[in-house]
Structures are given as C-alpha cells and as structure tokens.
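With one protein chain withheld, the remaining protein chains of the complex are depicted in position.
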Amino acid sequence: MLILECPCCGVKAEETELAPGGEAHLKRFGPGSSDAEFETYMFARKNPKGVHFERWRHAYGCGKWFLAARDTATLEVFGTYPAQTTEPPAELIAKIQAKRPGWKGWK
Amino acid sequence: MSDPVSALQGAVAQGFARVEEIGPLGMITLRAKPGTEGLEAAIKAATGCDLPGARKITHQGAKSCGWMSNDEFLLVLPYADVAKALGAIAAALEGAHHLAVDVSDARAVFRVTGPEADQVLRKLTPADLDKVEADEIRRSRFAQVAAAFWPADGGYTLVCFRSVAGYVMGLLTHAAQSGSEI
Partner (left out) sequence: MSARLQKGGRLINRSARMEFTFNGKKLSGLAGDTLASALLANDQLLVGRSFKYHRPRGIMASGPEEPNALVALGEGARFEPNQRVTTTELFDGLTSASQNHWPSLEFDIGAVNNKLARFLPAGFYYKTFIHPRSAWKHLFEPIIRRSAGLGKPPEEADADRYEYTYGHADILIAGGGIAGLQAALVAGASGAKVLLLEQTAHWGGRAPVDGDIIDGKPAEAWIAQALQTLGSMANVSFRARTMVSGVYDHGYVLAEERIADHTPGDGRPRKRLWRIRATKVIAATGALERPLSFAGNDIPGVMLASATRDYAVNFAVSPGERTVVVTNNDDAYRTAITLKEAGLEVTVVDARASTSGELPSRARAMGIRIETGRGIVKVKGGKRVTGVAIGLQAGEGGAVEEIACDAVAMSGGWSPVVHLWSHCGGKLIWDEARALFRPDATRPPLGEDGTAMVYPAGAANGALAAAEALSDAAAQAALAVEATGHKTGAAATASADVVEEGAMLPVWIMPASAGIDLKSKMWLDFQNDVKVSDVQLAAREGYVSVEHTKRYTTLGMATDQGKLSNINGLAVLADALGEQIPRVGTTTFRPPYAPVTIGALTGEARGNIFQPLRKTPMHDWHLAHGAYMEPVGLWQRPYTYPRAGETHDQAVNREVLNTRERLGLLDASTLGKILVKGPDAGKFLDMLYTNVMSNLGIGKCRYGLMCNEQGFLSDDGVVIRIAEDTWLCHTTSGGADRIHGWMEDWLQCEWWDWQVYTANLTEQYGQIAVVGPNARKLLEKLGGMDVSKEAIPFMTFKDGELAGFPVRVHRISFSGELSYEIAVPASHALAFWELLYAEGQALGLQTYGTEGLHVLRAEKGFIMIGDETDGTVIPQDLNLDWAISKKKEDFLGKRGQQRTFLAAKDRWKLVGFESLDGSVIPDGAYVIAAGTNEYGFRNSQGRITSTYHSPTLKRGIAMGLLKDGPARMGEVVEFTAMTGGVSVAAKVVDPVFYDKEGEKQNV
C-alpha cells in the first residue's frame, strides 16, 4: 500500500487517504479535434513497466490533486509535484534519469 | 424559530476516554489564497485569530482558524456569531476573489478527552498522532469517512460531516470501550 507525500499540505499520506486519477499530463482534445486526437485523449494510456507519471488526489486530506512519478515495478517513488503544470519539473526528470539511465523520457 | 440542534444532541459515551458530541458550533468555510488582500483582516475580524500556516490551527479564546488546504480555512466560532462574522469577512474581502459560507449545520463535532484519548484516535485513523503537533489540524480518514481533528485541552476535537455523526459516534464509542486500552 503506497505512501505519497502531498505537495500541497506536506502530509505523507497513505493509499487509503488518496484517490487515484490515472495517467498524468494528458492533453485535452475538445470540439474541432480529429478522431485520432480524441481517441488518444480519451483512451490511449501508457502502461509501462517502470517509470510512470500519475494523478492522485489527497481525497481524505487537503483535497488537492497532485502528480507523482513512480516505478510501477519496484514502486519506488521519485517525487510528487503540484498538478498545475503541463510537464514534470526539470529536477525530477534529472533525478529519474540519474536513477534509470535507460529511461526514454516521460512523453 | 426553533433552537438549533446538533446531529446527536450532545450524545456522550464514557469508556477509558470520554466521547462527547458538542455543538451546535459555528463554522465557516473560507476559501481564498494566502496573499489575497484582506484575508488576514477577514480572519481577524471574524475570529480574532492569526492567519494559520500550512496545517496549523490558530486559536483566540473560543474561536479558531484552521488551515484546511492552500486556499481554504475553517473558522470555528460560537453558532450565534456566524452571520456577523460572514458580514465582517465580506467587508474585509470586498472586491477580492473568495468564498465564505456558513457550514455550521453541515458538520458534527466531537470531543474525545482523557489521558488516553489519543488511543481512541489511533484505532481509527492512519494519521501518525505522534507527529501531530499541538498547534496542528490534521485531515484524514476515520475508518470509512473523512474527518479533521486537532489537539485541544486534554484531548482532541474532531469534525466530520453531519450525516455520518451517528457512524462516527459509533466508531469512537467502540474504540473507547473499557478494557480495550492499547
């Protein structure tokens, strides 16, 4: 059962205090988008064995959504950061690259 | 108009700790980001309390102001003072983006007291009580529902939603039963 530190309130929350929200950094496609774009937005999800970026909500705490980077195989958590961003912070990417030299990046 | 009644009308249970539903208690949800002009004045005017830092709760007499999130505060005050406090907040935050609303009736409030009051909470919440500081408000899970609590004179004050007051009273009563001291 995971523990993740909420970047909003600083509480190290355990999984039962959190609500999962699936893959992070999806780009919304609305009216005017192609079928392929909409399909990607709606349905195409990564399922890596390794580094993954996810949405979590501190549902039983401060109520804020945040993003987390973790390894789906070892469950190592590389870091959490606020949801108000379109891409992971540079220092987090650097940290992951250092720990997982073969990592192909977050996109 | 009737007198306001709390969800459990002051139910009490005595085990190795004392559990008591208190209220009605005035509560205001105030949403505004720290740095909003007038925020500190609004909290001061409504409760006399200082603006709390992250996860802290400030007190002034019977009034308190708890940090609920990075844009939300819980103001605790006598039930009868709510309307006046809302007026003061509106005046102080005039023109600034905020939301202030009476949530007194949407909540149930409990006091858990006694030298071993902490044990009652330890049975119900995954929050680490040893790390909750004296001036901290902690939001977490109590068994299957959300609740917030803070340390206060010889025990803890605990706030949950009104509709689950009976459930939470049941939890606290079960956890406080004599003979089940940890």
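For reference, chains read A and B in written order, and residue numbers begin at 1 within each chain.
Keep in mind that, in the parts below, a residue touches a chain if its C-beta (ideal position, glycine included) is under 8 Å from a C-beta of that chain, and two chains touch if they have at least 3 such contacts.
Note that this is a predicted model, so its numbers are computed, not measured.
*Asks:* Over the whole complex, note the residues of subunit B touching the chain we left out.
*Replies:* Touch set of subunit B with respect to the missing chain: 1-2, 4-7, 24, 29, 31-32, 71, 97-99, 101-107, 119, 122-128, 130-131, 143-145, 161-167, 170-171, 174-175, 177-180, 182.
*Asks:* Pick out the residues on subunit A that sit against the missing chain.
*Replies:* Listed in rising order, the touching residues are 1-3, 14, 19, 21, 28-33, 35, 38, 41-42, 55, 57, 59, 63-65, 71, 74-77, 83-84, 99.
Methods note: only the chains that are shown with their structure count from here on.
*Asks:* How many angstrom between the C-alpha centroids of subunit B and subunit A?
*Replies:* That gives a centre separation of 32 Å.
*Asks:* Note which residues of subunit A are touching subunit B in the complex, please.
*Replies:* 8-11, 14, 16-17, 59-64
*Asks:* Quick check on the complex: what are the subunit B residues that touch subunit A?
*Replies:* Interface residues on subunit B, with respect to subunit A: 54-55, 68-70, 72, 126-127, 138-141, 146.
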